[in-house]
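Heads up, one of the protein chains got dropped from this complex, but the rest are sitting where they should.
Showing chain A:
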Amino acid sequence: MTLSTFKRLLFTILCLSVYSFGFASDAKASEKDGEFNAKDMIMHHVKDAYGMHILTLNEGKADEKHITIPLPVILYTDNGFTTFMSSEFHHDYHGEVVVEKNGNRFVNVHEKIYQLNDGETQVQLDEEGHPTNASVPLDISVTRNVFMMWVSVIVLLLLFFSAARRYKKSENNVPSGVASFVEPLIVFVRDEIAKPMIGEHKYKKYMPYLLTVFFFIWLNNIFGLIPILNGANLSGNIAFTMVLAIFTFIITTVSGNKNYWKHIFWMPGVPVPMKIFLMPIEIIGIFTKPISLMIRLFANITAGHIIILALMSLIFIFKSVAVAPVSVAFALFIGIIEIVVTAIQAYIFTVLSALYFGMATEEAHH
């Protein structure tokens, strides 16, 4: 056994124990140009991708083999919808493999599909790695984040449907089995989030949304920490957090009563100049609230992933196994914090949503 294979083996074991199979191959993939690029590796890990990469066998050798769950790529171009499996790119994301469908040519450049301009057969990249002779088609592909989202939906539906069935079966509504596991959580959302934030009389209307958001975020946060799911970072994706924040924004705005709008446009109880001064601030506040929701969840989850990956990258940056124990120790520490963060961030998102609903429906008390 040569020293380098020993190092690699040791490293792989450490990766297995702390983060993921995929991480090692990502690291290796980023090493193709000779130098290890921590930023590339981390970004590939944190961002979305077209296939679910599980692991790489015989890495760096002639018979290198990637084990990937191919996912459908769905594009809308001038020639209508184009659909093909992500496996057609053969794990390439450097724009080298050109897929020709429906008379259009597509390349995958850093997990973003570009449509080559008419007549072009090869993608041209500028100095920053952006294609110069291609455009971005409308892309509604089932990426790994979409895939993991659906997995989480299936898990949620199975979990809560079976819990609901437990109540139907029992004669006196006594929870049993999975119901006794989820009931405290549901009651927690109701008694600790909805009731105090919205109020005893109005909370019921918002319960389905708050519960769905809470469990949806929490489960996807947890999925992001499971190594074998390799980079399922849905709740650390700004598109996901943006959609949820927009839902909260829409519900808040729709349920806003007279008192709520009065507080925004003509703050009661302060002198007129102050009213005028406060109006623009309050109007901006309508939008900063959901934006803060969006950024908070995205940044917290993504930051956790980046920290763990960066700690592991130290081994490659220093090119020394000696760094491994330190990296592993710190990554483990952050990993444990991240487990707590999964629940905290789901809780915070739900609490703040409930708080905004409560503000929107609060009755005048002046």
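By definition in this document, contacts are C-beta pairs under 8 Å (C-beta built on N, C-alpha and C of every residue); 3 or more make two chains touch, one makes a residue touch a chain; residues count from 1.
Here is the rule we use: contacts and distances are computed from a predicted model.
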Chain not present in the shown complex, as UniProt names it (candidates "YjbH domain-containing protein", "ATP synthase subunit b", "Carbohydrate ABC transporter permease" or "Cysteine desulfurase") | "ATP synthase subunit b"
Which is it among A:L116, A:A134, A:M149 or A:I193 that touches the chain not included here?
-> A:M149
Options A:M85, A:I226 or A:A239, residue touching the unrepresented chain = A:A239
Option touching the unshown chain, where A:V99, A:A134 or A:L211 are the choices | A:L211
Sort through A:V99, A:A163, A:L225 or A:L293 and give me the one touching the missing partner chain.
-> A:A163
Touch residues of chain A, complete complex, unshown partner = 43, 46-48, 74, 110-112, 138-143, 145-146, 149-150, 153, 156-157, 160-161, 163-164, 167-168, 172-175, 179, 182-183, 186-187, 190, 207-209, 211-212, 216, 237-240, 242-244, 247, 298, 302
